[in-house]
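The structure appears right after this line, and notes come after that.
Excluded from the complex is one protein chain; the other protein chains are retained at their positions.
Order of writing sets the chain letters: A and B. Residues in each chain are counted from 1.
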Amino acid sequence: MQFTLQQIADALGAPAEGNTSLTILRAAEPADAGPTDLAMAMAPKYAEALEKGAARCAVLWEGADWKAMGLEGAIFVTRPRMAMAGITAMLDRGQGVEPGVHPSAVVDPTAEIGKGVSIGPLCVIGPRARIGAGSVIGAQCHIGMDAALGENCLLREMVSIGARAVIGDRFIAQPGARIGGDGFSFVTPEVSGVENVRKTMGDAGDAKAQSWLRIHSLGAVEIGDDVEVGANCTVDNGTIRNTVIGSGSKLDNLVHVGHNTRVGRDCLLCGQTGVSGSVEIGNNVVLGGQTGVVDNIFIGDGVIAAGGTKILSNVPAGRVIMGYPGVKMATHTEIYKAQRRLPRIARDVEALKKAVFKQPPSD
Amino acid sequence: MQFTLQQIADALGAPAEGNTSLTILRAAEPADAGPTDLAMAMAPKYAEALEKGAARCAVLWEGADWKAMGLEGAIFVTRPRMAMAGITAMLDRGQGVEPGVHPSAVVDPTAEIGKGVSIGPLCVIGPRARIGAGSVIGAQCHIGMDAALGENCLLREMVSIGARAVIGDRFIAQPGARIGGDGFSFVTPEVSGVENVRKTMGDAGDAKAQSWLRIHSLGAVEIGDDVEVGANCTVDNGTIRNTVIGSGSKLDNLVHVGHNTRVGRDCLLCGQTGVSGSVEIGNNVVLGGQTGVVDNIFIGDGVIAAGGTKILSNVPAGRVIMGYPGVKMATHTEIYKAQRRLPRIARDVEALKKAVFKQPPSD
Partner (left out) sequence: MQFTLQQIADALGAPAEGNTSLTILRAAEPADAGPTDLAMAMAPKYAEALEKGAARCAVLWEGADWKAMGLEGAIFVTRPRMAMAGITAMLDRGQGVEPGVHPSAVVDPTAEIGKGVSIGPLCVIGPRARIGAGSVIGAQCHIGMDAALGENCLLREMVSIGARAVIGDRFIAQPGARIGGDGFSFVTPEVSGVENVRKTMGDAGDAKAQSWLRIHSLGAVEIGDDVEVGANCTVDNGTIRNTVIGSGSKLDNLVHVGHNTRVGRDCLLCGQTGVSGSVEIGNNVVLGGQTGVVDNIFIGDGVIAAGGTKILSNVPAGRVIMGYPGVKMATHTEIYKAQRRLPRIARDVEALKKAVFKQPPSD
C-alpha cells in the first residue's frame, strides 16, 4: 500500500505544494517520521518536533512555511481531525483476513454468503444467516441462525451476533462485541422490595424474600447502516420487539445497551457507558464515558452528557448535563463550586448562630 | 413451535375467553401484532395500539372488554410481568444449537458428557470436565479441566468456564461470560502507598516505588442452581477458597465479581456492577446498574442499592441506599435537595455576614 503526496492531497481535496510525487508508505508523528512517512503536524505546536524527525513531507496547518521546516512537500488542511479521517482511512493496513471462506470455518449449508465475502478461520455461520457482499468476518466469529448482516461490514475477531439480528451496511464490530445476548429481565411472583422502592423512592416495604422468574427475550437486535460497536460491548435482545441502534451511531468499548432500548441516529456512546432497558434515545446524542442511564426514560435529540453522568430521569432535547444525578452542566458547576466552599459556609453559620442567637456551636 | 390460546392460558393458570383454539406462533407488541400473534396488552394504555394492529387475540388486564377491542379471544392476567415470564418461556425460539456433539468440537476423551447434551461447533471441553444431562453448550465455548456443570444448563456462544469451577443445574450464561479468570491480587515487598492510604484515609506516606508480586488463584468458582450470568461478565477464582454465587442469583452484562467474594441467594446484580474481592453479600440483595462495592465489606440480606451507588462500607440488612458514598436513600435525597439550594444558601450566608458582622463578602 503506497501513495504519492498528490494522491493523498486529492483524496482530501486539500492543496499541496512542493514535490507532490513523493512516495508515502505510512503516517507518523512529527518526531518519529522517516523519509517515506507523512508527518502529521497540523498545528504550529508540532513544528519543533517535525525538525527532530526525518520527514520529507507533512500535513500542515494553513499558511505554514513548509520550506522553512526543511520539507520537500506539504499538504495544508483547515480541520485537522477531518484530515486524519481521510488519511488514516487510506493508510489502514487492516488485520489481514484472507479473501474467501477459510476451510476451518463451520458454515451452515443454508447460509447465504454474498459476493466477495471473506470469512476467517474457525468462524461459525448459522442456518439461514445472510452476509452481504464485500463483508469481512474476522477469525472465530459467530453469526447466529437467521441473522442478517449488510454489505461491506467488518467484524474483527471473536465477535458474536445472536439469532435473528438484522444489521445494516458498513457495520464495524471490534473484538469480542456481543450483539443479541438475552435481556436482563426477571420478575418475582409477588411485589418485590425493588418495586416498592421505586414507588416510594426509598422504602422496600414488607416484601418477602422471593426467587426470580426469567422473562425470555423473543425480540432480537436491529442495527442501521454505518454503525460501529466497540470491543467487548454488549447489545441485548428485546423482549417482544427488537432493541434498535440507529444508523450512524457509534458505541465504544464495554458499552452496554439493554433490552428494548432504542438509540437514534448518529449518537456516540463513549467507553463503559451503560444504558438500561426500554430507554428511548434521540438522534445526535453524546454520552461521555461511564455514563449510566436508568430504564424507561427518554433522552432527547442532541443531548450531551459529560463523562460519569448518571441519568435518572427524562432529559429534554438539546440539554448539556453532568453529575449524579445528572443535571444541567451549568447547575452542576454552580453546585460544585458552592460545595467547595461548604466547609467554610458551615463555619460561618456557626459563627452567625453564636452572634445572633448567643448559642454555643453545635458539633 | 405453536400453541393454542387455551394452551397458553393453561400454562399461565389464567382465565381465557372467546375462541381459545386460535393458533399462536409468536408474541407481539399490540400495534405490531398480526393474525397469528398473541398481542401483549396487559394494561389499559395499550388498548389504542391494539386497534392499530391486526391481532385476533391478546393477553389483557383483568376485566378488559375484549369484544369491544375487536378481538376473538383473550387471556386475563393480574401481574403482567409474571405472565410475560410464562409466555416468553413458551415462545422462545432459542439459538438453534443442534443436538449431539458437533464434530468440530474438541472434547477431551476423559470428559463426562451427560445424556442429551448438545455441544456446538468449535467448543473445547477439557480433561475430566463433567457436563450434566440435557445441557446445551453453544458454539465456541470453553469448559476447563475438572470443571463440573449441572443439568439443563444453557451456555450461549463463546462462554468460558475455568478449570475446577463447580456449577449447579439450570445455569444460563450469555455470550462471552467468563467464569474463573484469576483474581486480581498483588503485593509489594514492603508496605505500599495504597496500604498507607487505607490506614490513614488519605496519606500515602513515604512508601517508595515498588513492583507488584502476583498472588495466584488456587481457588475456583462455585455457582449454585438457577444462576444466570450476562454477556461479557466476569467472575474470578478465589485465592485459597472458592468465589461463590448463590442459587437463584442473576448477574447482568459486564458485571464483575472479584476473588473470594460470596454472593448469596436470589440476588440481582445489574449491568456493569462491580464487586471487589472478599465481599460478603447476603440473600435477596439488588444492586442497581454501575454499583461499585469496595473489598472486604459485607452487605446484609435484602439490601437494595440504586444505580450508580458506590458502597464503601458495611451495609446492614434491609437498607435501601444510594449515592457516592452510598447512604440511606432518604438521607441522600435530603442532602441532594439541600445541594440544589446550596448556591442560594451561600448567597444568604454572605448577606447575613454583612448584616451581622458588617463585613464585606468574601470571594
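Worth pointing out:
The working rule: a residue touches a chain if its C-beta (ideal position, glycine included) is under 8 Å from a C-beta of that chain, and two chains touch if they have at least 3 such contacts.
Model, not experiment: these values are computed from the prediction.
Contact with the chain that does not appear here is found for just one residue of A:53, A:150 or A:308, A:308.
Only one residue from A:17, A:72, A:228 or A:295 touches the chain missing from this view: A:228. Considering A:29, A:51, A:108 or A:280, the position touching the chain not shown turns out to be A:29 (whole complex). Contact between chain B and the unshown chain involves residues 106, 122, 124, 126-127, 140, 142, 144-145, 158, 160, 162-164, 176, 178, 180-182, 184-187, 189-190, 193-194, 197, 201-204, 209-218, 232-234, 236, 239-241, 254, 256, 258, 272, 274, 276, 290, 292, 294, 310, 312, 324-325, 331, 334-335, 337-339, 341-342, 344-345, 348-349, 351-352, 355-356.
In the full complex, chain A touches the omitted chain through residues 26-29, 32, 40, 79, 81-82, 84-85, 88-89, 91-96, 102, 104, 120-122, 139-140, 156-158, 172, 174-176, 226, 228, 230-232, 248, 250, 252-254, 266, 268, 270-272, 283-284, 286, 288-290, 301-302, 304, 306-308, 318, 320, 323-324, 328-330, 333, 336, 339-340, 342-343, 345-346, 349, 352-353, 356-357, 362.
One rule holds in what follows: only the chains that are shown with their structure count from here on.
Between the Cα centres of chain A and chain B there is a gap of 23 Å.
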